[in-house]
Every structure is written in C-alpha cells, then in structure tokens.
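Only a single protein chain was left out; the remaining protein chains are all shown in position.
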Amino acid sequence: MKAQAPLPGPVPNSIQIDNGRLRHLLSIEGLGRAMLEQILDNAASFAGLNEQGVKKVPLLRGKTVVNLFFEPSTRTRTTFELAAKRLSADVMSVSMSTSSTTKGETLLDTLRNLESMQCDMFIVRHNEAGAAHFIARHVAPGIAVINAGDGRHAHPTQALLDMFTIRRHKEDLSRLRVAIVGDVLHSRVARADIHALNTLATGEVRVIAPRTLLPAEAETLGVQIYHDMETGLRDVDVIIMLRLQRERMLGAFIPSEHEYFQRFGLTEARLALAAPDALVMHPGPANRGVEIDSSVADGSHSVILEQVTNGLAVRMAVMAMVMGANPKGDA
Amino acid sequence: MKAQAPLPGPVPNSIQIDNGRLRHLLSIEGLGRAMLEQILDNAASFAGLNEQGVKKVPLLRGKTVVNLFFEPSTRTRTTFELAAKRLSADVMSVSMSTSSTTKGETLLDTLRNLESMQCDMFIVRHNEAGAAHFIARHVAPGIAVINAGDGRHAHPTQALLDMFTIRRHKEDLSRLRVAIVGDVLHSRVARADIHALNTLATGEVRVIAPRTLLPAEAETLGVQIYHDMETGLRDVDVIIMLRLQRERMLGAFIPSEHEYFQRFGLTEARLALAAPDALVMHPGPANRGVEIDSSVADGSHSVILEQVTNGLAVRMAVMAMVMGANPKGDA
Partner (left out) sequence: MKAQAPLPGPVPNSIQIDNGRLRHLLSIEGLGRAMLEQILDNAASFAGLNEQGVKKVPLLRGKTVVNLFFEPSTRTRTTFELAAKRLSADVMSVSMSTSSTTKGETLLDTLRNLESMQCDMFIVRHNEAGAAHFIARHVAPGIAVINAGDGRHAHPTQALLDMFTIRRHKEDLSRLRVAIVGDVLHSRVARADIHALNTLATGEVRVIAPRTLLPAEAETLGVQIYHDMETGLRDVDVIIMLRLQRERMLGAFIPSEHEYFQRFGLTEARLALAAPDALVMHPGPANRGVEIDSSVADGSHSVILEQVTNGLAVRMAVMAMVMGANPKGDA
C-alpha cells in the first residue's frame, strides 16, 4: 500500500462564495451553514415545482454547460446532464484523457478554449484531489465550476442531496444521531457528508468501520468512531451506508466480501438496533449482499431511490445559483 | 450450431394496451388490428405535417426519453433519437454493457434509478428475446417501454413502418400477395412483418427461403412456404427482402454469398415475375450483390428510402401515443 498524499485543506470562502452569492461549488468545507441551507431551500423549490408536474424550466436557456470528465462516470454524467437539460441549458460533453493533461498547460489551454467559446459552467470529474479547485482558480470571471467528484477528496452534490433527504424526513438535526458505515478511507461521500452534518450542527455523527478502512485523521473529523455494528447502530436515526470499492479492496483491506458482510453488512437484524423510524441511505450503486442486504435496500426504511430524485433537485438548484438564477425568479 | 431457446409467447393485451390506450410497444403480437391501424393513422398525420414542412412539434416538450441500448446499433439509435427530438423531447443515451446485467437485480437497480430521475420512456435494444417485455413488466406506472429490437424475437416499429409503406401504395390489403425473402430464421423483421400482415388480414403472405434459413415453426406462422424465387415471386404485389447476416452465415447456413445471390438474390429478371406494380422493400442496410442487385435496390419499384422516411413518422406516432399525446392535439 502506498502512502497517500495529504488532502487539500479547506477552501477559502472567497473562491466558492462571492458577495454572499454561490460562485462555484467545490466542497462542503468553506461553504458555511447559511449558504448550505440556502442551497437546500432552493432545491426544495425545484422539488416542489416537480411535484406540481413542472419538470422543465427556462432558467438557464442559452447557457452552455460543459461536462468535463477526466474519469468515466456514466451515472454522474447522466444526472448532471439531465439537471442541465431540465433547466433548458445546452449541454456539451468533453471527455478528457488524463494523459493529455500531464502537462498542466494543456489543461489550461483546454479551459481557455472552452472559455473563448463562451461556455458558462464546467462540471468537473477528476481522479485527483484538488482538480476542481485548480480549475476554479484559473477560469475566467463569468464561469462557474461544479465539482462532480475529485479523487477521494470531495463530492459536494452527493452530500447536499443527502442533507436534503434527511431534512425532508427529520425536522430537527440537532437532536439526530447519524451513522456512516463502511469504507470511510476511500470515500469522498463520507468526507463530504461528515462536513455537511457538522456544518448543520447534527446532534451526533458516528462512523462505523474496520480499522483498515479508517483514515489516519479520523479522530480530527468530529465524529464518534465505532468498530462494530452492534454498538454503533444503537438508536441511530439515520444510517448512511457507503459503497465498498470491491475491485480495490480484496486482500489489501478486507479478508473477503463474505466476511465483510458478516461484520459490517446492514441486515434486518442490525437495522432493528436503530431507532424505529431510522432512514437507510446509500449513494448507489449498492453492492447487494456485500455492504447491504437486498431486503434492507428495498425495505420500508430505505430512501435510496428518493436520494436519486432529490439529487436532481439539488443539482438544478446549484446550477441555477452559480449562474445567478433561482427557482423563484428573483436573481 | 447451438439449439436455440423457444421464443416468448404472445404478450397479454393488458401489458401493451391499457383501457384502449397504447401503453408500451413490445411486439406486434397482442396489439390487435384496431390498435395497429390507429398507430398507422397517427403516423399518417405526422407524415402529413412533415409534407407541409412542419418537422418539429412540441408534443413531448419536457419529457425525457432514454435510449437504453444493450447492443450497439447506431442506425436504430439515430432514428429514435431523431424522432424524439422532432417531438421536442429531451433525449439521454445510456449504453449498458450486457455484462453489468448478468445479475437481474443490477438491471432493475438501473431502471429504478432512471425512474427516480423522472424519465418518461425507455427505448430498449437488447440481444436477448424478451428483454423489453421484462423491463415493461417492471417499470413504474407512468413509464412507457418501446422495443427497438430484442434478439431474434421482435422489432415492432420496423413492422409498423413496413405496413405504413404498403398502405401508402396499396389500397386493399385483403387482395394483396406479399413475399418475404431470405433469412427468416435469424430475422426479427420477418417475424414481426408476418404477424402484422396477418393481423391486417393480408390476402396471401409467402415466405421464400432456403430450408436452412427457415425456423422449425415456419408452418405454424400462417404463411405459404417457397424454396425458390421463380415460383415464389410469381404475381406478388410486395417483395420484402431481408438482410443476410453475412458474418454469421457463411459456412454454417449458406455455401457462399455468390451462390446465395444466384439462388435468392433479387434481380431485375426475377422482379419481372412479380406484378407489374410490385413494391420492393428492404429494412436496410442492404447487401448489394448478395441479397439484392443494385439496379433493383435503386430502381423504380424500390421504396427502400421511403421506408426510412416513414420510419420517422411511425416512431413519432408511437412515442406520442405511449405518452398519451397525438398529432391532432386531442390527448
């Protein structure tokens, strides 16, 4: 196992937020509680429109959104593309091989070109931590950058949709116990969720993971650490399961999938340890029978598919906000 | 040669048709004559609009159409994408590797995700018979499924556009002789055309094919079987040529392309055996010099390119109908 480089520190507010307005969305860190709640409120407006049957709005008509994907991710690309189209934006997909960006100047040349074509927004997915920040620091004034996942660092829209989903079901976060379960070490979702939950002053945030799947700095994240499900899940109100990156795991971090499921899989029996109205969440796609039992993934506590629906509303809200538009029409 | 599994039986009406309305389009079987004719009538309205220069209509504005292709098919994907855009729908293409669907639950998870993103229609292309039916049985109530070809089973929009093309040229199908020529065994087009022609009570449906390219159940399909062009083509009003799947054929089913053309290729001399105003049809792309002579494919009897134009009108009609919209505006 290689030692991993330290992750980039918190982003200064001035990059993400400009005069109280969302300028880019790069990471939950540095966003602040007020802005985070404003995004969730705007997402609620889009979700409300949707429930009234209004699926498409002309807020970003004439804007050009570029999907700038340095690693393939059909799922993420699809959700952003759909969100952009529902805002009536034009969408371009530009797949970038990471090899062509070995020299930093090549990436900058690509950015300058897209800027010169008057593109308005870059959705960036990259396998290296800090890539979206790098791009945001170098784009022209009018252009917004949204981080769609960079290495093991940040995945802010996933955290936002998780918070949105929790808020729709649980009124008072200050009295909530939330457990995040599984491969925290490799998960950009875990990191983003922990920051978001703490920013929203959640009552208690727990992490349940084997020692091999916890980052060294775990204690500094402001969470309670557990190494077994039986004590960790007790009385929690929300369970956020993480996806096991199976291909990268076997041998190195966990003995076998079967043994992992025995110790950390979410079963009906373990779910019974949580609060009676506990939510079960998962960023998808779930490995059924590895980190979660099918009956739990499809059961009455699961809000996994609702997360997908909420993801669209949250992405529409963020895309509208960084362009200075909002669902109520007063930019 | 492997033995092939029996094909799925007819689809119960209740899946394709709901309260007299087209709900999905999965196969010609189970559609019924009234619905089949209603689709053709609606397609005629779209063709009429088109001839008046109206190429794009706002019938499906705000709807999201997903191209769900499990086997590559640029040609089919393009026609459905174009039909969707001409109806003002948003179109997403999702290429699915069949490997990722080895476990049925993975496919279902993908469907649930797309449903949760409020997609409205799935265009399904799969190399296994019954795939579109499987998906139709499992989608959420508001979502429509259109079969764009599954294995050697069904290809209903091709049959519909063939019927539409015949109806535009020949008034009374009950007095028509139609010959389907070539590789009936591997052709989803042949199967669908035979069912459609019989549903419309066509006077006589003939199949002309070498014994090696006829399915075992050929006799049960309600057709006259011929093994040579000279008797089979005599006095027919419509000739539907099938495409020879050259890569799968040689050695196993036919001695050589040259010999195939000698025995079953459509030449000017053979065309002269048919009725003087016979139509020559082909689903495309034609293997010139293998199943059809270039001079016939491009000749005055050929309506091959008209089939392409009609395919757009038929697909627009089907997509509008499964969404509860129709070209005359009264949904």
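Note that the chains are named A and B in the order they appear, and that numbering of residues resets to 1 at the start of each chain.
Basically, a contact is a pair of C-beta atoms (placed from the backbone, for glycine too) under 8 Å apart; a residue touches a chain by one contact, two chains touch by 3 or more.
Not measured: the values here are computed from a predicted model.
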Hidden-chain contact residue, picked from the options A:Gln118, A:Ser174, A:Thr212 or A:Thr231: A:Gln118
Residues in chain A touching the chain absent from view: 61-62, 64, 90, 92, 94-95, 105-106, 109, 112-113, 115-118
Sites on chain B contacted by the missing partner chain, in the whole complex: 50, 55-56, 74-75, 78-79, 81-82, 85-86, 284-286, 288, 294, 305-306, 308-309, 311-312
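One rule holds in what follows: only the chains that are shown with their structure count from here on.
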Whole-Å gap between the CA centroids of chain A and chain B: 43
